[in-house]
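All protein chains but one are shown in place.
Per-chain numbering from 1; labels A and B assigned in written order.
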Amino acid sequence: MDEFRELIDNLSSEDERERAFAVEDIVFDSVPGAIDLLIERLSIEPSRFVQEVIVNNLKTFKGLELVDKLLPLLNSDDAYIRNAIIDIVSCQDENAFSSIKALLSDPDKDVRKFAVDILFQLRSPYSAELIVTVLKDPDINIVITAVEYLGRLEATDYIAMINDIILNTDNLLLRCTCLEVMAVIGNQQSIETVRHLYAAHTSINQLELYSYLKFLATKGSEADLPLVFSLIKSKGKTMAKEIINTLQGILERASIEFLTPEIMSDLAAYIDSDINSINKYELLLFLADFQNEEILPILLKYAVSEEKLLCLGAVEGIGVLGKKEALPVLRQVKDTVSDSDILEAVDKSIENLDG
Amino acid sequence: MKILIVDDSEMIRNFHCYILKNAGFEVITAVDGADALEKLYGSDQQIDMAITDINMPNMDGYTFIERLREDSEYEDMPIVIVSTEDELKDMERGYQAGANVYIVKPTEPELLIENICMLLGK
Partner (left out) sequence: MELSIEDFISIRNLVYEHTGMHFGENKVYFFKKRLQKRMEIHGFSRVNEYIKYLKYFDRNGREFQELVNLLTVNETYFFREFSQLEVFAEVCLPEVLEKKKKSKDRSIKVFSAACSTGEEPYTLAIILREMLDDNECWDVKVKGVDIDENVLETARRGIYDKRAVKDVPPLYLEQYFSSSISGRFELKPEIRQMVSFEHVNLMDRKALRYEKNYDFIFCRNMLIYFDDASRKQVVERFYTMLNKGGLVFLGHAESMSRITTAFKVRRVNGYVVYQA
């Protein structure tokens, strides 16, 4: 026991290094009562470094004893400790479920929320089953969190409950969360629910529009295009990401070869507008999927841009479009640029056009 | 004006992005306090404010704020806490760490924008 005595004493050494080594050795040497020793030290340890060493070493233990000793610390006043407990317990396996399940009905809403976080981070096939039980929690933050996690877990089995929640809530954030989850795991009923809820789309809340577009990106149809194009005019810059994803999703599913003249000119204007280069890059590449004759001139124009992403998008797009009359411009670009990514893309596109 | 949004929930990050972008701000996001510090120090662009959660893995919000305040470059940067923790002791802890404003979730968009504008002197 003396050998252990020294180790245990070193846990309170003045030297950070010594304390850290003591933690490692206590675990490695299987000192009896290691879990208790470490948990006790975790709460009073002033050094973040040593706290992390304790947390990393506690993670090597498995089993109910550890879980049951840690869970009470979820009530700690120290945010680091609370979150460290979530971290450690999330590394456990399904044996921890029974203890965590009990916390789902804890009177403290914060503890209930932490339990949901742990269930999500455990990423077990049974996590969703338990998370679903808090969809009727009185605290709305917990409901919102649960919905988000069901989406992240792609828990399609429970979509009906989410279709129901969106119909029965006033809370903006919860509706947005439902929409974004329905974008991932939505079914036919989801599409009908959303159609019903947002029938008069002129009245959709500005903030909700973002989530609504995300839904349309995976579930929308050509009938939704007028709304998307109207948004290009009013929110083209702030909602660029969402708008572009939605356009791509809808037009891809529509499997069309030629864009209508209106869509063609709106897209051309969009690319010319004041949006970020990365968005223009994406749009240029996207255009190359269609056969309208206006597209090649647009790509040729941007192929000689000095901005890397614009040039790159255009050059790649030209390669996809496959029209041989673009070869002179490609060769010109090859002679003038030095960026390795662009040069590689140019070569690839020239190869596509030549072959 | 560029604002850093720090939250481990993707949905909250998204929602705060919508609120801020809608009001004309540029945003950059981080998944926890450690990621936030990395983005702040690793970015060559000026960041004008941080909006942070408290309970996050890796590095919680209080630690993030305290580390920021230790650096003279960031001792005056406006910081807003947005958290589910709603007790007085949590708010006191937040102000003690160095936050300027404490808002309880779920976020009320107008309230957030009001406070941001107030802090940025607009």
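Just so we're on the same page, a contact is a pair of C-beta atoms (placed from the backbone, for glycine too) under 8 Å apart; a residue touches a chain by one contact, two chains touch by 3 or more.
Predicted model only: the values in this text are computed from it and were never measured.
Participant: What are the shown chains in contact with the chain that isn't displayed?
Facilitator: Visible chains that the missing one touches: A, B.
Participant: Just to verify: which one of B:S9, B:N58 or B:T84 makes contact with the chain not shown?
Facilitator: Considering the complete complex, B:N58 is the one touching the chain left out.
Participant: Quick one: which of A:T145, A:T177 or A:N279 touches the chain that's been left out?
Facilitator: Within the whole complex, the residue contacting the unshown chain is A:N279.
Participant: Which one, A:Q248, A:S273 or A:N352, makes contact with the chain that was left out?
Facilitator: A:Q248
Participant: Name every residue on subunit A in touch with the hidden partner chain.
Facilitator: 17, 20-21, 24, 28, 48-49, 52-53, 56, 59, 241, 244-245, 248, 277-279, 281-282, 285, 308-309, 312, 316, 341, 344-345
Participant: For review purposes, identify every residue of subunit B that touches the missing chain, sorted by number.
Facilitator: For subunit B, the residues touching the absent chain are 32-35, 37-38, 41-42, 44, 58-59, 63, 67, 70.
As a convention for this text, only the chains that are shown with their structure count from here on.
Participant: Would you mind pulling out the distance in Å between where the CA atoms of subunit A average out and where those of subunit B do?
Facilitator: 19
Participant: In the complex, go through subunit A and note every residue touching subunit B.
Facilitator: Going through subunit A, the ones touching subunit B are 48, 77, 79-80, 82-83, 86-87, 109-110, 113-114, 121, 140-141, 144-145, 148, 152, 171-174, 176-177, 180, 206-207, 210-211, 238-239.
Participant: Can you tell me which positions in subunit B touch subunit A when the two form their complex?
Facilitator: Residue list for subunit B touching subunit A: 9-11, 14-15, 17-19, 21-22, 24, 54-58, 60-63, 84-85, 89, 93, 105-107, 109.
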